[in-house]
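Here the complex is missing one protein chain, while the rest keep their positions.
Chain IDs A, B and C follow the sequence of writing; residue 1 opens each chain.
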Amino acid sequence: MLARAAAARRLLSSGAPAGKIGFVGLGNMGGSMAGNLAAAGFDVVAFDLSAASVARAVAAGCAPAESLEDIAECRHVVTMLPSSPHVSGAVDALLGGGFGGEGSMWIDSSTIDPLTSRELRERLAAKGIAKLDAPVSGGVKGAAAGTLTFMVGSTEAELGQARPLLEAMGANVIHCGTSGAGQSTKLCNNLAMGIQMVGVSEALNLGEKLGLDPKVLASVMNTSTSRCWSSDSYNPHPAVLEAVPATNNYDGGFGVSLMLKDLKLATSAAEAVGSSTPLGNATKELYSMTVDHGMGGKDFGVVLQMLRGNRIE
Amino acid sequence: MLARAAAARRLLSSGAPAGKIGFVGLGNMGGSMAGNLAAAGFDVVAFDLSAASVARAVAAGCAPAESLEDIAECRHVVTMLPSSPHVSGAVDALLGGGFGGEGSMWIDSSTIDPLTSRELRERLAAKGIAKLDAPVSGGVKGAAAGTLTFMVGSTEAELGQARPLLEAMGANVIHCGTSGAGQSTKLCNNLAMGIQMVGVSEALNLGEKLGLDPKVLASVMNTSTSRCWSSDSYNPHPAVLEAVPATNNYDGGFGVSLMLKDLKLATSAAEAVGSSTPLGNATKELYSMTVDHGMGGKDFGVVLQMLRGNRIE
Amino acid sequence: MLARAAAARRLLSSGAPAGKIGFVGLGNMGGSMAGNLAAAGFDVVAFDLSAASVARAVAAGCAPAESLEDIAECRHVVTMLPSSPHVSGAVDALLGGGFGGEGSMWIDSSTIDPLTSRELRERLAAKGIAKLDAPVSGGVKGAAAGTLTFMVGSTEAELGQARPLLEAMGANVIHCGTSGAGQSTKLCNNLAMGIQMVGVSEALNLGEKLGLDPKVLASVMNTSTSRCWSSDSYNPHPAVLEAVPATNNYDGGFGVSLMLKDLKLATSAAEAVGSSTPLGNATKELYSMTVDHGMGGKDFGVVLQMLRGNRIE
Partner (left out) sequence: MLARAAAARRLLSSGAPAGKIGFVGLGNMGGSMAGNLAAAGFDVVAFDLSAASVARAVAAGCAPAESLEDIAECRHVVTMLPSSPHVSGAVDALLGGGFGGEGSMWIDSSTIDPLTSRELRERLAAKGIAKLDAPVSGGVKGAAAGTLTFMVGSTEAELGQARPLLEAMGANVIHCGTSGAGQSTKLCNNLAMGIQMVGVSEALNLGEKLGLDPKVLASVMNTSTSRCWSSDSYNPHPAVLEAVPATNNYDGGFGVSLMLKDLKLATSAAEAVGSSTPLGNATKELYSMTVDHGMGGKDFGVVLQMLRGNRIE
């Protein structure tokens, strides 16, 4: 915490005084992120359509914003919103409210499609506003613990300016390329991850039906050529790891609906640029059917149960 | 090498004198394995239908066998053959030649289907012959260097008896369960690996078309939730790693045809036990089409090029 | 019926006296087929492992066989069995019982894999026994009504000899090529049919969610470029046609498990000959998951409900 407060001071002393930080979108992720910014010493003005969410942010040290227009006067704005139209709407409102001016910066941590992201960058650039895309991985727990990973698309200079804020909310800041590269990188990562989770699930399911002990099978996989995060750190079989969603009735992790959203964004971007993603599409449809079968709110590892014909309530 | 010769002596002094070791199947893999056994001090009698292969084994220290019947007198037999019918044929010939007797053991390192493997075990057990399934990973290089991983299905006692031989040919010996578990584990591992390779390929291909640097994208993936062996150790994009098949025109690795063979075995076993493998099947078809398009002999990472419409000669 | 009795007489008078017809496999299909042969005036000896099935055949005019050996003395044998091992077993028993002699013929109406079919032909040919493969379409209703379609693989002469029997059991006899061609043709037909049913289901499901009237949509499809049997004659949506399984809670048609069996045979044959079937495999997996979700006994049109997340009891 002291380190973070120091980071806030560095920002203030760097010739780029932070001033107020506007934060839009105080859900499970954004609420914690705004709280961590406040705890690190930043002066955060928080907005959400839900008064309860604003109240929680105030309890965590933020000042409340009545409307998006209250945010427009901030030099730095961070958004953490559920989809492209929400982000576009926020940009509309803030530009309408006069957001802009020297050194102003928009950091978008939402996961949205790369083409909308690019379009917003151009609109903001026309007003002299820098835009970083900085989507995250690490989930609700990472947001609460301040250990998120940020995948950043920006110039080096912009990242330098934003880094103290990002480090107050996360443990890793990865520079992926110019604006848009953060979104693209996250979608590529989640495309591969979504496929890998199904691959691991199929292998564990098959192994169990062939009489193998899932724990032994997973231990071999994890030291062999099929090792991957979905197996060694987030295994979908309830018998393998402790303290993962699979051992908690698939509650509390990265929901199937969210994975499906990311796969839709990835495959849609792939269509736009003419990139074939046969497994990405097959995986997307499998998660889509998992939603149809009533498990959209469960962790995406529940696809293992979908393969077995189980419906987890 | 000294350690291996000591292992051979241990086997001899353990009350289970090794006597002659029969080795059947002296291809790219088996030839090196037989040579490593001989180099470790074992008395190896080697057989292959190819006289040239036998000659190479002799140069590496093995004694030549004229026929499978010459092998039948050995107490230990190791097979490394391309498919189920080859292995069944070898069992037929050896049993016909009188193979058997107290302490005799068959170690099958071929990758075959789990159901044939079980059937052979039963036939051998009826003659008092122990059977281990011990398929390998590590490829031609691992076979040459003696660094293979063996996935073993057997009793503990059988593995104890076989361990000196296995350690003379490999660096890792993993006990996966009772007889058949080695084959099952290997197929599950390769099912997941085959899927992961396509997942990584789709992500890298999409990322590149979205303007990302493949090297940067891979570095993010490798420290994030899509990290896996196919990305961090065997990346299919020519620009990412050195000394992998992707940087060698996809030559010299694990061929598409071999991966296709393993996926056929895995999905066929899955059908037999009623286990759904939607991505496994989609992946199998993608590799099947890669073979149709003339790239069956290339490393399986060439699927990235198949996705791009390239035909690598 | 008179026409059929005349057919039987023609067979008797053709210089190829029918003598006794052995019939093996008296399930839902075979029981009706044997009865139709008897009703047409043939002298049928019927066998099944189930005494109740034999009793029903006797009530329909057949003579009972105590064992497969009783069948071995017949000149013509018809089998209608569930899978390749059953058919192989019957061949073993009958050859063991002395089946054979001049003009003897085996007609296999089971649906089995083309490779087993070829192997059996060779074994029978070695004993001078002609083998026709004559799998059927038309289902339980067609079997009862004697309106089956036979897809026949044989020489022209063999088909000439068998035709009176086939015409006693069915309405259409299609000569597909030499021995084995009947099995191959049926598998190709069912491969395409299985895919088409899913295609129609996806289109109707999408149309309904887009606000279209399924009946109107189906009527357009049925006069347009997506018309097919699965839409115009066997529509899977309960609101479109009358007197199809979809309007009968998906009971009484061609079960998902049977379709899955045929797709496994087709894709397995495809693997053996190196033919890529990406949609065939994706379809097989979808039916496999439909079985996992407890709907294996329902008509295969129930896949429309699987796509919607419904579980039909």
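Keep this in mind: a residue touches a chain if its C-beta (ideal position, glycine included) is under 8 Å from a C-beta of that chain, and two chains touch if they have at least 3 such contacts.
Since the structure is predicted, the reported quantities are computational estimates derived from the model, not experimental observations.
The undisplayed chain touches these shown chains across the complete complex, A, B, C.
Within the whole complex, the absent chain has one touching residue among C:L165, C:L258 or C:L286, and that is C:L286. By the touch definition given at the top, subunit A reaches the unshown chain through residues 264, 268, 271, 274, 276-278, 281-282, 284-286, 288-289, 291-292.
Although one chain is not displayed, subunit C still touches it through residues 114, 137, 149, 151, 172, 174, 176-177, 180-181, 184-185, 187-193, 195-196, 198-200, 202-207, 209-213, 216-217, 220-221, 223-231, 234, 266, 269-270, 273-280, 282-283, 286, 307. Residues of subunit B that touch the chain left out of view are 282, 289, 291-294, 306-309, 311.
Simple rule for what comes next: only the chains that are shown with their structure count from here on.
A rotation of 180 degrees, rounded to the nearest 5, superposes the Cα atoms of subunit B on subunit C. Where the sister copies subunit A and subunit B meet, the same residue numbers recur on both sides for over half of the interface positions.
For this pair, subunit A with subunit C, the centres built from the Cα atoms lie 53 Å apart. Centroids of subunit A and subunit B (each the mean of its C-alpha atoms) stand 40 Å apart.
Shown for subunit B are the residues that touch two or more other chains, namely 274, 276-278, 282, 286.
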